[in-house]
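Sharing a structure below in structure tokens format, with a few things to ask.
A protein chain is absent from this complex, but the other protein chains hold their places.
As written, the chain order gives the labels A and B, with residue 1 at the start of each chain.
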Amino acid sequence: MKLPISLTVNGERVEALVEPRLHLADFLREHLRLTATHLGCEHGVCGACTVLVDGAPARACILLAVAADGADIRTLEGLADDPRMAVIKESFHQKHGLQCGFCTPGMLITTLDLLARKPAPDAAEIRAGISGNLCRCTGYQGIVRSIQHAAAALEQAEEA
Amino acid sequence: MNAAAAADPNTGQGVGAPVLRNEDRRFLDGKGEYLADIQLPGLLEVAFLRSPLAHARIRGIAIPEAHRGRVFLASDIAFAQPISAVGAAPGFKASDYPALAVEKVRFVGEMIAICLAPTRAEAEDIAQSIQVDFEELPPLWDMDVALAPDAPRVHEHWADNVVVETRIAVGDLAAAERDAAITVHRTLAMGRHAGVSLEGRGVIAHHDRRMDELVVYSSTQFPHVIRTILARALGLAESKLRVVAPDVGGGFGIKNNFNPEELAVAALALKLGKPLRWVEDRREHLVASPHAREHRYDLTAYADARGRLLGLKARVRVDAGAYSVWPWTAAMEAGMSAGIMTGPYDIPVYDGTAVTVCTNKSPLGPYRGVGRTGAAFAIETLIDAVARAAGREPADVRIENMVAPDAMPYRSVTGKLYDSGDYPECARRAVAAIDLAAVRARQGRGEPDGRLIGFGMASYTEQSAHGTAEWVARGLPVVFGYEPALARFTPDGKLILHVGIQNHGQGLETTLAQVAHQELGIPVADVVVRHGDSSLSPYGMGTFASRSMTMAGGAVSLACARMAEKIRRIGAHLLQAPREAVRLAGGQVWFGEQFVSFAQIADAAYLHPERLPEGEDPALEESAVYQPGRSTGAFSYATHACTLAVDPGTGLIEILDYVVCHDCGTMVNPLLVEAQVVGGVAQGLGTALFEEIPYDENGQPLASTFLDYMIPGACEVPDVRVLHMETPSPHTRFGIKGMGEGGAISPPAAVVNALNDALRRRGVELACTPVTPLRVREALAAAPRAKTEVVA
């Protein structure tokens, strides 16, 4: 039996009737057509589906849409105007932090949260911070450099 | 050079420049379009019913009445021809790989039925409701079980489970054996694993009413080739089939096969006239996508007292799984491993046998490094063993055995023609960068935390961009000899390159633009690269075998060079200058201080032919097809050197330092080259340390989710230091050599060598991958304690 849910997605109120078994990632992708949220494993390991739930990163593939009732969800699409995310994206471009791009949305959202909690992480803290986001292309080196670059750029922007 | 040209902001974008990628923007905005992102009206989702058993006869399939019309079996798509990849080697045993199992299932994960529903969840409900009556057969769950004389056969009409056995024997092995002061024998094993692109495979098929064609989207590395084989398998005219590879979330070889899923979905969409979509999930990927590696080696090296190799005897056995993948055939892994075994070493005598074994497992297919990762693991661990027997530093023994630079071009004992390079210098640079003397001193001091330090290195040669001669020699159904490019200006002066390769992370939308810049002086940002669609680009072979930069780069260069000539002619005419006196820069044609823009030239070429020189054809479009000067391949090479620490209490390994010195000829974009090397190393470390799908005695795969199959995360991959050498290939445009796979070739050998170096004093030597903490602990626990103390 379908259940009604009401939540905020990227700042907009969304009401829907969903099967309890539908996970949030499929709700975003198939119902709202927000396809930046990728599915790489559907058991909560790879991190490609990471979104912000009430401001904190969560795996959209192991969060049921009915359990996100009332929540404030933000996907990469909803961060298009976020000035901090703009800096992070530019850093990933400058430091070659992506290849095929599939892990990238989850990696960007994890980075946004990591740098909010730890504005000046060292390389080991960055690696630990993104250890829940798998990338098969880059070997992570470009990603670590991108995050270091972003941290410095954000610090500079805040001082200015 | 005039002031305007010197100030051109677009210089520094050509071959050799570290240009940032054109394709980044859409991915950073989450606007990449991968297969699962594509929606079509009326789309039905596919879930496959897959075999839960390794080996069984199908006695019957019961479909609940409620689901009739939504479940389709082999008989429903009987018009689809099975996949057949037959090698040319004498004695190769052919088998048919049907889209859906017909009478028998031969591995866990083999497809039995297609289930359709509006959502994937409902399609899975249907699959779960189907009852299959199986008659279980004894599973051939290991290659040695399959090789037993009385073993049941995977394919009944075969005499045994050997797909094919081939042998290369050159020189007098008996003499080498007789003359050897050192004889070293080793047996090695590499685990079976999966390719694990972060995006799984996937297929969408629908009928385009207006074009009256079947459109198949596939997350594939070679859409044009898929169109050819799919048309044949479906009995369609190729002109009535369009294959599109959208953004592809990693390939690494596993998306470089003609898969039964592609055949099944396309066939059923054709039959039903409805749009269908299958998106591979992670469990399907791990269980049923083409697998990687699983080699076993019996090796004997004969050497003189200093460790100079006199001869090598090798027997390679590869577990190829149940079927032969198209177009590579089941024999590819074993054949390539035995064929490149001597690597960068000058070994005069070789007797190599390659045995491909058929078992009840998912078929083995190409994966980054194909064959060579195993070959390097074999020869490189063997050389360390020889060095230990000679009582010498492995680095020294290794370098002494290498092909000398003055021997280039060099024909190896297995008949490979190495085109250029300085292998010993490459190895010396890697060893110097890691500071071997300091590592040895550190080992002597011991670690305060009780960990053991080890040094290991491994070298390889990577045949890349091989063309007609090589593929004909391998006897494949398709000869991947060339690449095309169509360069087409738009009337507003921007350039679109249509190419037959497929970009899935390599940065080809940028590097091919750099080649265009090199020939035309057009800003990279003004170049669009179109690929991955059989209706948009000329017929090409796709992206695999470290070939796209060399092959498509050569084609773009040829087409753009012709285009440059035409632009010069038109530009000179418009500037009223002699043709020899004009040059191209910054998207303009210059004569002294005067210029015309490409936009003005394109405008003339397309919209104002009256402005063109007399006899000049309108339009700005050139196409070219490129083949390298020699089609035997351009050989990249590298030495990897690493230091690691192993914890004898837990078996955990930490890579402390990792250096790659490599030579891929001329680098088009060193930024992207370095990233490809590092990414390859990360995958190689996965092979070395983590990744494995063991099978139990029932033929059940024991790693089917990311909960039990581990790939390296950010904490498990070290910062890799990459040193570049650039020896241009004499055979290719710009001297480019391919390099996409190389990073993944050496890590298993380098890591296992380093581990054994660290554990030497404990009297322990490991000879397998992955070297998991458990395997290290088992070896340590089994080592006689007394020996531990005695061996210094």
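For the reader, a short list of remarks on this structure follows.
Keep in mind that, in the parts below, a residue touches a chain if its C-beta (ideal position, glycine included) is under 8 Å from a C-beta of that chain, and two chains touch if they have at least 3 such contacts.
Basically, contacts and distances are computed from a predicted model.
Missing chain, UniProt name from the options "Carbon-monoxide dehydrogenase medium subunit", "Peptide/nickel transport system permease protein", "Acyl carrier protein" or "Chemotaxis protein CheW": "Carbon-monoxide dehydrogenase medium subunit".
Remark: the omitted chain is touched by one listed residue; of A:L64, A:A86, A:A123 or A:A153 this is A:L64. Checked against the full complex, the one of B:V102, B:L652, B:M725 or B:L766 touching the unshown chain is B:L652. Mapped onto chain B, the interface with the missing chain covers residues 119-121, 124-125, 128, 281-283, 647, 649-652, 690, 705, 707, 710, 712-713, 715-716, 772-774, 777-778, 780-782. Mapped onto chain A, the interface with the missing chain covers residues 1, 3, 19-21, 23, 26, 42-44, 47, 50, 53, 56-59, 61-64, 66-67, 69, 110, 113-114, 127-129, 131-133.
Please note the rule applied: only the chains that are shown with their structure count from here on.
Residues of chain B that touch chain A in their complex: 20-21, 23-34, 36-37, 39, 119, 121, 196-200, 247-250, 252, 281-282, 504-507, 671-672, 675, 678-683, 705-707, 711, 713-715, 717, 719-720, 743. For chain A in complex with chain B, the residues that touch the partner chain are 19, 21-22, 29-30, 33, 35-43, 45-46, 48, 75-77, 80, 89, 92-94, 96, 98-105, 108, 123, 126-128, 130-144.
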